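Yeah, one chain of the complex is gone here, protein chain that is, but the others are all in their spots.
Our next item is chain A:
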Amino acid sequence: MKEMKMDMEAPLDFELEDHLLSPPAPPKKRGKVIGLDDLLKDFFKEKKKRNERESKRARARARKCYNSDEDVDTAHLSELVNQCEQKIQEIGNEDEVPLWGLHVFGKQKTPTLPLGSLELRSCKLLQSLLNSELNLVLGLNAEKGEAEGLLINGWLSKLVFICGHVEECLALWTFNLMLYSSKEELRASGCDFWCAILPSRDEVEQPSLKIDWFPSSANLKQALETYGYLLDSSFDISSLPEVVHAAADSDCQGPPQNIRCLIKFLTACCGVRGTWSIFSSSEAKEFLGVIISLFLDRQLQGLSSLLFECMMAIISYFEDQEWNISCVEVAKSLASRLPKNLNCLRVVECISGVDNRAKQLRSEVAFQILINCLDGKFTEAEEILVWLMSINMKDKTCDYFNVYIYLALTENWLFSNPLLGEKPIILELWGAFLRNCSCQITNRELSSYASKVRNKASYILQSTIH
C-alpha cells in the first residue's frame, strides 16, 4: 500500500492521523470479536415472538373451543405455553443484576453542637470596634447577622489575614457553620474561610497565621455520624439496604449538602501536612476508607470530582515509609466491608490511577477484594490464579456473573503490576485464565454476563499480549 503511494501525494506521517485524508476503516471490520451472540439474540427474539404468537393463537383457540370436547387438551396445551412463556421471562430476568450502589447514608440526626453565635461576643476582632465613635453611625454589633455578612462577603478572612490571628471563637463558629448550617451561603463561606486560612504560609514556609483552634478528626467523624453515615468500621455491611431502583425508599435520606463542605475541608486539611498536622496517619487511613466508600452512594455521583480530589489529597498525606503498609490496611478494611457484587468493581474503578500511589492502591484494593470474594480461601497470588483457572466455564451451573467480577478484579490487580515481571508464572497463569474465559464459554450461554466475560477476556488478551 505504502510503496504504491511513494510519490509526492503520499500522506505525510501526521496526516495518517487525519481521518479526512485517510478514510476510516469500514465499520464492519470492527465488529465485536464474537458476532454469534448477536445472531443468537436475534434468533431468540424471533423465537420469543413466535411463541407469543402461538400462545395467542392457542388462547384464541381455547376460547373458541371452550365448550368442545378438546377442552382438556387445550387446557393442557395452554398450560404448556404458559410455562414456556414463564421460562422465557425467567431467562430474560436472569440478566437483571442490580446496578452498583449502596445507601451509605441513613437517617440524619440533629446536630448536637449549638450553632455558635453566642461565643462570637467574646471575639476580640469583632469587638475592637464596637465602642468606637464610628459605630455610632453604623450601629453595628457583634451579633450573628453582621458577622454572617462579614463572612459571606469574604471580609472576615481578609481581617484575619491582616491581624495574623484566628481566635478560637471564630474558628469554632466558622467550622460549625460549614458542617451544620442549612444555608448554602453560610456553609460555603465557612468552608471558603477554612480553605483560605489553612494553606497560608509566609516566605519561609511557616504558617503566617496563628490559629487558636483546630478541629480534630473526632469533630469530623461526629459530623459524618450526624449526617447519617452508616459505613464506619463497626457497622455490619450486610444489614445495609441494597439500592432498590424501582421503588426508592423514602426513609433512606441522603446526607445534607454540607457533605460537600466536609469533603472540601478534608482535602484542604490534607494539603497542609507540612504546616499543620491535623490528623494522625491512622486517622487518615480511616478517612481514606470513608471517602472511597462515598463513591458507592449513587446520590453523590455528581460529587465525583470533589471526592477524587479529596482521595488524592489523602493518598499524598502519608509519608513514604507509611504508605506501603497503610495502602494494604486501607484495602483490607475496605474489602472486608464490601458486599460481593458490582459495588466491588465500582470501588476499584473510582480509584483512578493517576499517580503511582493511586495505582498501587487500585491494584491492592482489587487484590484484597478478590481474596475476600473467594472467602479468604487463598491469599497467595499463584493459588488464586490456579483456582481461577480451574473454573469450568462449560459447566451449566457456572455463575458467569461471579466470573466476570473475578476477571475484572484480577485485571485491575495485575494491570501494570511489577509482579508480572518478577514472576513469569503469574503471567502464564493469567494468560491461561483469560484464554479459558474467551474460548471455553459456549455460544449457547444466553446470560449476558457470559458474553461479557468472553468479550472482556478477549479484549484483555488482544490489547495486552501482542
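Rule of thumb we're sticking to: a residue touches a chain if its C-beta (ideal position, glycine included) is under 8 Å from a C-beta of that chain, and two chains touch if they have at least 3 such contacts; residues count from 1.
Following the convention adopted for this analysis, contacts and distances are computed from a predicted model.
Look at the chain that isn't drawn here: its UniProt entry, checked against "NADH:ubiquinone oxidoreductase", "Anaphase-promoting complex subunit 11", "Negative regulator of systemic acquired resistance SNI1" or "Trafficking protein particle complex subunit BET3", names it "Negative regulator of systemic acquired resistance SNI1". From the set A:R260, A:K285, A:K332 or A:R454, the residue in touch with the chain omitted from the display is A:R260, counting the whole complex.
The residue touching the chain not shown here, chosen from A:E184, A:D212 or A:E422, is A:E184.
Annotation: of A:K109, A:K158 or A:K423, A:K158 touches the absent chain (contact as defined above). Seen across the whole complex, the unshown chain contacts chain A at 14, 17, 19, 24-25, 29-33, 35, 37-38, 41-42, 45, 95, 99, 101, 125-126, 128-129, 132, 134-135, 137-138, 140, 146, 149-150, 153-155, 158-159, 161-163, 182, 184, 188, 200, 202-203, 208, 243, 245, 247-248, 250-251, 253-254, 256-257, 260, 298-306, 308, 349, 352-354, 359, 362, 415-416, 448, 455-456, 459, 462-463, 466.
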